[in-house]
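One chain of protein is taken out of this complex; the other chains stay put.
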Amino acid sequence: MERPRRQGMAKNTYMRWRLPLVCLLWEVAMIVLFGVFVRFGPEADAHWEEEKKQMNVTSDIENDFYFRYPSFQDVHVMIFVGFGFLMMFLKRYGFGAVGFNFLLAAFGIQWALLMQGWFHSFKTGKILIGVENLINADFCVGSVCVAFGAILGKTSPIQLLVMTLFQVTLFAVNEYILLNLLHVKDAGGSMTIHTFGAYFGLTVTRILYRPNLDQSKDKQGSVYHSDLFAMIGTLYLWMYWPSFNSAISEHGDAQHRAAINTYCSLAACVLTTMAFSSMLQKKGKLDMVHIQNATLAGGVAVGTSAEMMLTPYGSLIVGFICGIVSTVGYVYLTPVLESRLHIQDTCGIHNLHGMPGLIGGIVGAITAAAATEDVYGKEGFIKAFDFTGSYKTRTPSVQGGFQAAGIVVSLAMAFAGGALVGGILKLPIWGDPADETCFEDDIYWEV
Amino acid sequence: MERPRRQGMAKNTYMRWRLPLVCLLWEVAMIVLFGVFVRFGPEADAHWEEEKKQMNVTSDIENDFYFRYPSFQDVHVMIFVGFGFLMMFLKRYGFGAVGFNFLLAAFGIQWALLMQGWFHSFKTGKILIGVENLINADFCVGSVCVAFGAILGKTSPIQLLVMTLFQVTLFAVNEYILLNLLHVKDAGGSMTIHTFGAYFGLTVTRILYRPNLDQSKDKQGSVYHSDLFAMIGTLYLWMYWPSFNSAISEHGDAQHRAAINTYCSLAACVLTTMAFSSMLQKKGKLDMVHIQNATLAGGVAVGTSAEMMLTPYGSLIVGFICGIVSTVGYVYLTPVLESRLHIQDTCGIHNLHGMPGLIGGIVGAITAAAATEDVYGKEGFIKAFDFTGSYKTRTPSVQGGFQAAGIVVSLAMAFAGGALVGGILKLPIWGDPADETCFEDDIYWEV
Partner (left out) sequence: MERPRRQGMAKNTYMRWRLPLVCLLWEVAMIVLFGVFVRFGPEADAHWEEEKKQMNVTSDIENDFYFRYPSFQDVHVMIFVGFGFLMMFLKRYGFGAVGFNFLLAAFGIQWALLMQGWFHSFKTGKILIGVENLINADFCVGSVCVAFGAILGKTSPIQLLVMTLFQVTLFAVNEYILLNLLHVKDAGGSMTIHTFGAYFGLTVTRILYRPNLDQSKDKQGSVYHSDLFAMIGTLYLWMYWPSFNSAISEHGDAQHRAAINTYCSLAACVLTTMAFSSMLQKKGKLDMVHIQNATLAGGVAVGTSAEMMLTPYGSLIVGFICGIVSTVGYVYLTPVLESRLHIQDTCGIHNLHGMPGLIGGIVGAITAAAATEDVYGKEGFIKAFDFTGSYKTRTPSVQGGFQAAGIVVSLAMAFAGGALVGGILKLPIWGDPADETCFEDDIYWEV
């Protein structure tokens, strides 16, 4: 398997001391911070027996674990197998796709538990964690996996870890602004995960623009088997997306509804993706790139509204539109982004997460603005939007406005953060590959 | 990867306008019908808070979502990854196997939600859906996936969509006759899913008989890697089958029991499959075709009886027999079906779903007929067979008779429906491949 290859002149991709140093130091930092801050939440602590009595809980089945653990595991599979295998389509980057995704996600979930914990689960000096925190940490890392798709094959593992560190931090800040300050709903993360993740990643890849990337053009395609591996990723993302969008919704009807809406949206999305994939090729043949990616846009686009009363046919409409938008994006927009805007988007995340994420934010804003007590029921209305406390008097149309503001904030954070992080990643110290050795496992892996 | 290839004379496999037209029109029809008919059921609707009070439900954990969602996700994986990857064994039809399965299932679940909804969940002019409907829609599509196995590689995606449209319709009618008119038990679908799906598919492939199919004989086999991909499908079907057979059983003991019985039957089936696979080959070597398929027959064959008091050893016996029947079928029956009856059964669904489905129906009839109040307990007996209302006086032996009638009805529907649909698919307008280009992704996919 040895092939002679000319290394890029100025590129030093030797990882032997840099990568271990970063991994070990950061992991030690995690241990110290966890030691200082992280403890079990009441439902995972051995004091639960006493807690139960105080909270008047009669059965262990009321423990949040049983409401959310199955969804958590589905989300977990999406992050590690879903994203990892989806990115395996490149002919010689399978190890990097699944391996680096594994690395950044394993680090990211730890850092996310801390960052999100400080913002959301901080009580008397400690971060108290339970299964919902694990889901949220996976969600946060999901946005990093999205961004990874844009720079796949063009970065070193150290760059990915640096990006994860910063992106998780910014994610937590953005999430705090949206959920706590703007009081916005976004259970499936159309804004916080997909819009933010995608435009963050696109900004980073813009800054890391490689004018001579065509030197590794022969490795940018897929081969038959790599496409089949990628379909494993696609299907697990597609099948488990109902769990993703419902995982942290309120117990009961909200989780139930979010799963149904997502199921419907995704089903519709497959049909329009197939339709446009065939329609936009001269020979009328289907393109695996579209099937692997655009079929998922329907899940992204109901991320905000799935737990609302979007209704099954509303979900079908959203899925219908997003299959088209996403497929058209792959055919027409991605080449233009590269040639005109110098955005080299390896996986086409703009089509799968960027535009559908924006659509998701907008659909969420509209659905919220259209909410009525009639549709939700008096109690259901208050519960769905959490119109209690200082938000008691907020009206649906105001909520719609805030939802829209959430999109703008997420975009702003993505562009600013992506520019900052892109700049950092451009420093010539992280061991990124030369143009002619991009998309090639050989650089960082024993093959 | 370009190979010169002589296209069949009269065959026009150009999909560019036909496939998009069908996908888009049908999806629009789905949206309209969903808009008119489909709404959230009470447990997924935002009025749940009020519902809870009326139904005197004290905890959100009583929402059907928590009883069935984990099983739903397992079933979902079986339909999309299980069937999709199982059919990937052909050396050059991986895209078609997983991609067309994806397409037909995504359309089928929408149409099934409507068809089954009209029959089973229609209240005051609306179809009210919840997680159980999603499972049933997946089940219904499961029967289409079964039938797809018979015609795999020999049909265009449009033919598959047409078949799905009709088969889902007929499935819903058959299911209505069995469950509502005959008051038959069939939670895991030995009759409604497997027997119906298999003989429907076999009839279709009989009518689509291709005398010169040996022109693509070189592509009908597997290669090493395609067999490994297929094992992913096999294992997910095998592992999750306990969820399949228990997914829509009554809450509590019935779900629990169905999972245990299926687990036992499948375990026994693996051993007899291995035994006969080795025994029936001169060299005594194991054949991956048997391992991939016959090991699953035990799940099919307890589909009716798993929720009954079949008992663990009863399940072992069923699995024991079916591993043998199915493996013997692959070795001796499949070649005969092709040469004598002109039934070209690509995946051997007759061995995996046909015969085991029939056995499952029979085992179900016997198990029902043998039921006693002693074995089930007084209340359990009534609950297990729903001997309430107008069925209050039905005896086990009468129930056994009706169960047997269910097999006959399913077969009749399969043959009649299959003949009808086969005839429709024979029309020369659907873009099916020429004999020499069957089992080849190149026709419908950018490779």
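A and B are the chain letters, set down in written order, and residue numbers restart from 1 in every chain.
Everything that follows uses one rule, which is that a contact is a pair of C-beta atoms (placed from the backbone, for glycine too) under 8 Å apart; a residue touches a chain by one contact, two chains touch by 3 or more.
From a predicted model like this one, the values you see are computed outputs, not experimental measurements.
Chemist: Consider the whole complex, including the chain that is not shown, and state which of A:R39, A:H120 or A:K426 touches that chain.
Modeler: Checking each option in A:R39, A:H120 or A:K426, the one touching the absent chain turns out to be A:R39.
Chemist: Pick out the residues on chain A that sit against the missing chain.
Modeler: Considering the whole complex, chain A reaches the absent chain at 1, 14-17, 19-21, 23-24, 26-28, 30-31, 34-35, 38-40, 43-50, 52, 59-61, 63-66, 69-70, 73, 76-77, 80-81, 84, 88, 94-95, 98-99, 102-103, 106-107, 109-110, 113, 129-131, 134, 157, 225, 229, 232, 443-447.
Chemist: Tell me which stretches of chain B touch the chain missing from the display.
Modeler: 61-62, 66-67, 70-71, 74, 224-225, 227-228, 231-232, 235-236, 238-240, 242-243, 251-257, 259-260, 263-264, 266-268, 270-272, 274-276, 278-279, 281-288, 291, 295, 309, 311-313, 316-317, 320, 375-381, 383-384
Keep in mind that, in the parts below, only the chains that are shown with their structure count from here on.
Chemist: Nearest whole angstrom, what separates the Cα centre of chain A from the Cα centre of chain B?
Modeler: Whole-Å distance between the two chain centres: 33.
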